[in-house]
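Of the protein chains in this complex, one is absent; all others appear in place.
Right, chain A next:
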């Protein structure tokens, strides 16, 4: 997935948690600050920014652990553009 996707996701997470030092492979759940409010915001942000709908069976914690895994999720759900 493009670096641009990762960067946009990282920008969103860092804006919410400026005190945390987060890179693309950092497990944000391991940092302990993800609550259901932030989880909801994250899903809404990804759906809106990348114009996708995340189906229930993709709403798994492993898809949201890092910017890398979120970017992969976006890649899987984005229709190939010709």
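Observations, loosely collected:
Definition applied: a contact is a pair of C-beta atoms (placed from the backbone, for glycine too) under 8 Å apart; a residue touches a chain by one contact, two chains touch by 3 or more; residues count from 1.
Quick note on the criterion: contacts and distances are computed from a predicted model.
As stated in its UniProt record, the chain not included in the shown complex is "Acyl-CoA dehydrogenase", which appears among "Acyl-CoA dehydrogenase", "2-oxoacid:acceptor oxidoreductase subunit alpha", "Peptide/nickel transport system ATP-binding protein" or "Putative ABC transporter permease protein". In the full complex, chain A touches the hidden chain at residues 15-16, 18, 29, 35-37, 39-45, 47-48, 56-57, 59-61, 64.
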